[in-house]
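Not every chain of the complex is shown here; the ones you see sit where they belong.
Letters A and B mark the chains as written, and numbering starts fresh at 1 in each.
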């Protein structure tokens, strides 16, 4: 079976693994208070053009999401999210388990708009029985989204403006941020740091063994943040493992470069499907593509390749997801493209 | 600075790191549904003489503790713990954050007795206003304890009997279990599996980069357990990292053997202190020792060696903790012993 169902199928990028090996025997302080974490923080803050930013490291995406959301909200506040948002669908109610409602809004191509946020907030305020309803306190976005799409500079600026005006925290989940950075140079780390209250740089799906880096551009808004991390079981004892990995990823432009290569693989695959007359569910520039396959073709492909079912489009067709990633072997891609060339394609 | 303050100062044991390197490029399913996790589960269950046991992997100790405790308890139930228990003191209220009270009982040398458990339970039942008080639902032990001490076979059997009689879940935190297994061959994995409802084999403090294995000897008592793991942000995407590490640790008796070597280091260190007239706060057979140092000696030692402050004993003396571990360099131990030989010792 050649696998394409997600972007965490292999281990780490060789440079990351090499760094772990080189530093393995050293003694360091625990819990992220070591020199490697300090180095990774400095690298990230510098690339964010935000030297005073706090940078914290987590082991996984659900973990960082639940920690940062619970830290930001008052008990009666909820978080606005696209209905396709990861926190709304695929985290087993982790946010609710911290006491907060996810206020899901219908999304097009996985994205929320500034107008939607304003409307949802005003619906709350205008209702006249405010305290009977959950109060919006945060907006959660994903960049790229769960559908592989991207927010533009203008869209993010509008979301920043409306959240600042209404007093909402803006948090961006960048579990796959390397692919977004590579796909749109306009929305770089400095732009993100200037346009939200918190965002993550994903490691797990972008070349690390595991790990997410959380950037808090204005640390004074997040007092005593390490307590939140520890309380959620997210403070890694050998914290240096995260520092070593992120230092390796962020050096020499590696993070963005790795995303770029994977995007190119995905775009080649997309072009191949399109050339064979297979349409996409939505257009993406990043490492996830969503071809709409005739069910017969889907079953045929599934004999040799794994991919993710996304949704039924009609009785005869299903949208599926193929991912490339930082460590996708070139021969896997070649095998898939070759297979597509000889399959019977839709009439 | 030569470090002895804890047992997670270095990276992984070389055999563990080697296994991660060897498997890095392979593609596997995510979330612990891969062949390495399966192999590690089989190894552990077999060594527990409990082939039907469920084994789940976590990234850290606070994470597994809060997950298993919240999974076991009804909302109004609490967990009985020694007042020195890790969940009561050093997890930032992680258990309370899931809604449950830690019912702390005064402990001698870090241990609870069966009699204490019965008394605490009966005090609840006899009060006559039961529903106004938290109901004990679980007993939490550590093996070895936070003070490095060990429960004997007889003590554990008595605790198993009383918890079974009273309908309490018995959970044993084995963050440092390798050292306990090495120190008392009578309390082996099979004995533990037969005498509690859940226990952990620590990886982080016992040779892994990170990770804890949770053993549930009777899986039917823990339905849908993977939902709990995911909800707490504890389901590692590249789950195979945990499987690979635990498979390496559990093969060929390595886990217990690594503990044995570290215990020997600690016991040598203990003997050295005692030979110099430095008493211990409590006697331990495992990898943690607690010398009671004159403050002048403590400050002198602190110039070259790091160790943990434990508690003030009187105005002139302080109990401190030295740890050895699976990866403690021999030269570090030699340096400390040499230093002790030439220091001015207590009058």
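One rule holds in what follows: contacts are C-beta pairs under 8 Å (C-beta built on N, C-alpha and C of every residue); 3 or more make two chains touch, one makes a residue touch a chain.
Only a predicted model underlies this, so the values are computations on that prediction, with no experimental measurement involved.
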Since all chains are copies of one sequence and 2 are in place, the complete assembly in this file amounts to a copy number of 4
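FYI, only the chains that are shown with their structure count from here on.
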Contacts from chain A onto chain B in the complex sit at residues 2-3, 6, 8-12, 14, 17, 20-21, 23-28, 30, 59-67, 91-94, 97-98, 204-205, 209-210, 227, 230-238, 240-241, 327, 329, 332
